[in-house]
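Dumping the structure here so I can ask a few things about it.
Left out: one protein chain. Kept in place: all the others.
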Amino acid sequence: MAVKSIKLPKNHQALSTSLIMLWVLAACLPGLIALTVFFGWGTLINIAWLCLWALLFESLVLILRKRSLSFYLKDYSALVTAVLLGLCIPPSSPWWLGITGIFFAIVIAKHLYGGLGHNLFNPAMVAYAVLLIAFPVEMTNWALPLGVEQNVDGFTGATALDLFRNERGGMLISEFWSQSSFFGTFSGIGWEWVNFGFLLGGLVLLYKRIIGWQIPLAMLGSLLLMAAIFYDGGSSASGGSPFMHLFGGGTMLGAFFIATDPVTASTTPKGRLIYGALIGIVTYVIRIWGAYPDGIAFAVLLGNFAAPFIDYYTQPKPIPDV
Amino acid sequence: MSNELRNSVSQSAFKLASFAACVGVILSAVFALSEARIAEQQLNAQRQAMNIIFPANLHDNDFINDTFKLDLTTNDFNQLDLLGLRENSTAYIARSNDQISGVIFPAIARDGYNGDINILLGISSSGSVTGVRVISHRETPGLGDLIDLRLSNWILSFNNRSLRNPEPAAWTVVKNGGEFDQFTGATITPRAVTAATAKALQFFELNKTVLLSL
Amino acid sequence: MKKDLKNISSQALWHNNPALVQLLGLCPLLAVSSSVVNAVGLALATIMVLVCSNLLVSLIRHQVTDAIRLPAFVLIIAGFVTCVELLLQAFAYSLYLSIGIFIPLIVTNCAILGRAVSFAAKNTPLISAFDGLMTGLGFGLVLLALGAVRELIGTGALFANMELLLPFTENWELSILPGYPGFLLALLPPGAFLFMGLLLALKNLIDKQVAEKDLKDIESELGSTATHTQN
Partner (left out) sequence: MSAIIILLISAILVNNFVLVQFLGLCPFMGSSNKIETAIGMSAATTFVLTLASMVSYLVYQYLLIPLDIAWLRTIAFIVVIAALVNFTEILMLKTSPLLHKVLGIFLPLITTNCAVLGVALLNINAGNSFVESAFYGFGAALGFSLVLILFAALREKLNLADIPAPFQGASIAMITAALMSLAFMGFTGLV
């Protein structure tokens, strides 16, 4: 039953799908600008490189499946996937990293399931998780943010969340904060503004009604709640401050651009709240207790995994006639 | 009818039991034939692992049978907590010409990225490391697991080191001003193993007289 | 007779392959296929159990009544598995350490019980043993293929540590792709599922190619299923 209510934009409204995708791309701009300002041109180069390969792989699959190239390429969904992945991988990543990632996104996660509208898992996040597991060294090697001198504390490339997880030892939060030159006012230097940019873009998408409010609200809310519960004033055993979690790592990008993907998210209103909350909680759990510094990608994949089940039990009654 | 049924049931049961007995007999025969060899193989594997930690040219005894207990409940040793052990463990003595040439004992680095890292190390009577091996760990694949000799030679960098070589301040990873390499992308794991090795050396130093007169 | 043997072989190795078609024994297949040496070790163990159990089941097939069929067969299989376990410990201890827990699990490999019930219980000993051999080979070849692909893509090399199994293969390790950064995912659980999925697809593809010979037919068929789902 649940499945029937999923929108299959491709079949019904090709034009507006492409328009939606263009809006999503536009909404990425503030965050992208912040990334470029703080971490250099790497992200832009990544995005261009990934877009090229995304179109190549997409065309290749379409040709193999004897589908119309122009019809499917026009919906820009491959470009959105490429841009989202480009925003997630480190600016200085080697050339083959992006190709491997976009291959998993476009070919495995999307087209093996029949293309846009059918994929069960968010392609960009599948690619990110594959890369993180297969190439953890390359994937955790970030460029230094603007304003942090090379070798200040001997760290040549880790994100603030990384440092928080790895280098804190038993310090009080305030102690660690003031000691590390990687932290700004309320989160990692640069990351505050990157997240702010994505928040801005997300609000535009909300305003244009391209995404619903339930998923971002539930996800950010549950993350905030978890962070608040385990912050306990910043003792040596606590997790990071709620602000650090909201404005650190990929939180805002995940909440507004990734978790809201209409194809892989839950489709019922109540289901979306549960789905968002699940992602927020799992993100926090992985960030604080797991082995990987940022849990957004895994949390979204687990959300995707649970979405059909959530839909199954949150179907509004009466069930519409099929 | 019921008689017949009972007959067939008892017949089946009898047949099954005789099958079981046959299987049992055959298996017992195979077991009897292989038992000695299995025990030998197990000992060999253990010996081989320990010979890597404590090279054969430094000892001439069979340390599998030359052991002592690291008992957490007694005060046999000074500062046994330096080893980070969670339960009573066995340690081994290496002898050369009936003189103790070193000891082999387990230790745990409790501050690994994902919890405990169990190591086994050999220390010669002069107080230098003869070898360290990671027995089990849960570090992140591709990052922290390079402490495993199968994946990198890093763990060999402790060979022939001692408490004064390098100086105590340098007994950590390069990133923290020490002498031992960290891995790209991972500091915690190598730092934890380095610290555990240094602490094990301290433990040896503190208990040298006891350990060398066992 | 000859035709029978040929039929058994082609069924077991391809058309009705226990791993690729019946999807039996997936647990050890996926768990142990991270390298060629593990794959070969488990394949040999499985073949040995299959041949022996098929032979014995066939020998005693007239004594076994319906009532005790399953328990008797399970007993026989478990017995041989224990034998293999003991022998492996005695003669290839380091291999035993690396594929350890999956040896006892051969007992629950449904392919073995399946062959005992559906074939060996109805056929003469020799042909049953042959069936066991072929079924085991069919399973083993899939295991080997998966192991080789995962080891090659995961590490860029093949046949590492073969000496664990056969002492004379000390220097068999082949670096196929020097300087390859390694693709850790292939060695981890997701990689096992992924490459198994791709292997299944490859078999489907080959079957289709063989059946239709004509690529065009396949594509038009693809097109029709696509419109079918859209409606």
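Order of writing sets the labels: A, B and C. Residues in every chain begin at 1.
By definition in this document, contacts are C-beta pairs under 8 Å (C-beta built on N, C-alpha and C of every residue); 3 or more make two chains touch, one makes a residue touch a chain.
Treat the numbers as computed from the prediction; the structure is a model and nothing was measured.
Novice: Quick check: which displayed chains does the absent chain contact?
Specialist: A, B, C
Novice: Which of A:Val37, A:Ile99, A:Leu206 or A:Leu302 touches the chain that is not shown?
Specialist: A:Leu302
Novice: I'm checking contacts with the chain that's been left out. Which of C:Leu59, C:Leu75 or C:Ala148 qualifies?
Specialist: Here the residue in touch with the unshown chain is C:Leu75.
Novice: Which residue, A:Ala54, A:Leu161, A:Leu205 or A:Ile286, contacts the hidden chain when the whole complex is considered?
Specialist: A:Ile286
Novice: Since one chain has been left out of the picture, which residues of chain A touch it in the full complex?
Specialist: 2-3, 6, 65, 108-109, 111-115, 118, 120-121, 126, 129-130, 133, 282, 285-286, 289-292, 295, 297-299, 301-302, 304-306, 308-309, 311-312
Novice: Across the whole complex, list the residues on chain B that are touched by the chain not included here.
Specialist: On the side of chain B, residues 23, 27, 31, 113-115, 138, 140-141 touch the unshown chain.
Novice: Go through chain C and note every residue touching the omitted chain.
Specialist: 23-24, 26-28, 30-31, 71, 74-75, 78-79, 81-82, 85-86, 101, 104-105, 107-110, 113, 188-194, 196-198, 200-202, 204-205, 208, 218, 221-222, 225-226, 229-230
Just so it is clear, only the chains that are shown with their structure count from here on.
Novice: Mind listing the chains that sit against chain B and also against chain C?
Specialist: Both-contact set = A.
Novice: Name the chain pair with more contacting C-beta pairs, choosing from A-C and A-B.
Specialist: More contacting C-beta pairs are found at A-B.
Novice: Express in whole angstrom the distance between the two chain centres, defined as the mean CA positions of chain A and chain C.
Specialist: Centres of chain A and chain C (C-alpha means) sit 39 Å apart.
Novice: Can you give the whole-Å distance between the Cα centres of chain A and chain B?
Specialist: Here chain A and chain B have centroids separated by 42 Å.
Novice: Going by the touch rule set out above, which residues of chain B reach two or more other chains?
Specialist: In chain B, the residues touching two or more other chains are 141-142.
Novice: Taking each residue of chain A in turn, which ones touch at least two of the other chains?
Specialist: Expected reply: 133-136.
Novice: Touching chain A in the complex: which residues of chain B?
Specialist: Residues 113-114, 140-143, 175-176, 183-188.
Novice: Okay, in this complex, where on chain B does chain C touch?
Specialist: Those residues of chain B that touch chain C are 8-9, 11-13, 15-16, 19-20, 23, 26-27, 30-31, 34, 37-38, 41-42, 44-45, 141-142.
Novice: For chain C, which residues are in contact with chain A within the complex?
Specialist: By the definition above, chain C touches chain A via 181, 183-185, 188, 190, 194, 219, 222-223, 226, 229-230.
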